[in-house]
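Comments concern the structure below.
Moving on to subunit A:
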Amino acid sequence: MNILTVRDLCAGYGATDVLHKVSFTVEQGSIVALLGANGAGKTTILRALSGLLPSRGLVEFGGTDLRQCSPARRVELGLAQIPQGRGTFGDFTVEENLAIGAYTINSKRQIKEDMERWYTAFPRLAERRRQQSGNLSGGEQQMLALARALMSRPKLLMCDEPSLGLAPAITEQIFEIFKSLNHDHGMTLLVVEQNADLTLQFAHTAYVLEAGDITVSGPASDLLRNEAVQQSYLGV
Partner candidate 1 sequence: MRLPTLIKAPLALQALVFAMLTAAPARAEEPSAGITDDTVKIGISGPLTGPVAALGAIADGVRTRTDPINVAGGVRMADGKTRKIELLVEDDGLDPQRTLTNVRKLVEREEVLAVVATAGTPNNQAIGRYINQRGIPNLFMYSGVHELAGPEWEIGFVPSFTTEAATFAKYLLDNKRQAKVALLYLNTETGQTFQAALESAISDSGVTIVAAQPVTSADPTVETQLSTLKASGADTLVVITGPRQGAEAVRFATESGWKPTTLISNIAASIASLKPAGLENAKGVITSQFLKQVNASMPGDDVGVKRYLADHAAAQSKFSTEDALGQSGYAIGDALVKVLESMKAPTREAMMEAARNLDHAQLDLLLPGITLTTKTGEDVYPIESLQLFQFDGAAYQPMGDVISFEGKTPRH
Partner candidate 2 sequence: MVLFFQLLIDGLASGAIYASLALALVLIFRATRIVNFGQGEMATLSAYCAWQLCEWGLPVALSFLIVGAASFLLGVFVFRAVIKPVSKAPVETIVVITLGLFVFFQSLCLWLWRADQRAFPAMFPSGGWDILGVRVTASALCILLVLLCLAATMGAIFRFTRLGLAMRASAYSSEKSLLVGIRVERMLMLGWGFAATIGFIAAVLVGPRLFLSPTMMLPILLYALASATLGGWDSPLGALVGGLIVGVAESLGATFLPFIGADLRVVIPIAVTLVILLVRPVGLFGSSTVVKV
């Protein structure tokens, strides 16, 4: 079953469209990778899906037509995004960031439980819960952004370049977390990445975006063997 169906999506900034009728689907419980060069429109897709950009075309999420939904409503429906460059609130403390992440959750007990859960998963955050998040290091901020997004208990988590500026070990750690979220909790993930190598190794399905259009798609393992993909993204 597809949790997300995108058909003929067009979006852009100002008068010019960056995306030209993009169509793709995300299957419930899968990890989907979105690859492509800078400026191909990957971030634009995520922004359009979250409702930050006006778009045309069909977007269906868990059976709901998203076109009529405000960004806030989309979060309530279970769509979460970790924007590029971390997207934490720099002058909030770690704890406040987590609290604001659970803005759509009404049960106080659940918030408390989730907070404890992510503190356990990311002990570094627990140590720094009273610190301003702007003072955290890059890796800690990325973890915080992840934990914050998870606080809303999303059905589909979209990540924009989670590895940007992170040390290899931390990148790996974050991908491990993704994997376990997917595996243990059945969470669906849509990941935009430059690090195609690593991404394709753990994704189920992948799409390659070029100049606002999807040119290659298929199971990740197929793409790993695709020559064009290897040349431009894998550096073999």
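Criterion applied: all candidates are chains of the complex that A comes from, given by their letters.
Simple rule for what comes next: contacts are C-beta pairs under 8 Å (C-beta built on N, C-alpha and C of every residue); 3 or more make two chains touch, one makes a residue touch a chain; residues count from 1.
Please read all numbers here as calculations on a predicted model, not as lab measurements.
Trainee: Okay, in this complex, which of 1 or 2 is up against subunit A?
Mentor: 2
Trainee: Quick one: which bits of subunit A touch candidate 2 in the complex? Just the residue numbers, please.
Mentor: My answer: residues 50-52, 70-72, 74-76, 80-81, 83, 87-92, 96, 99-101, 103-104, 132, 134-135, 148, 152.
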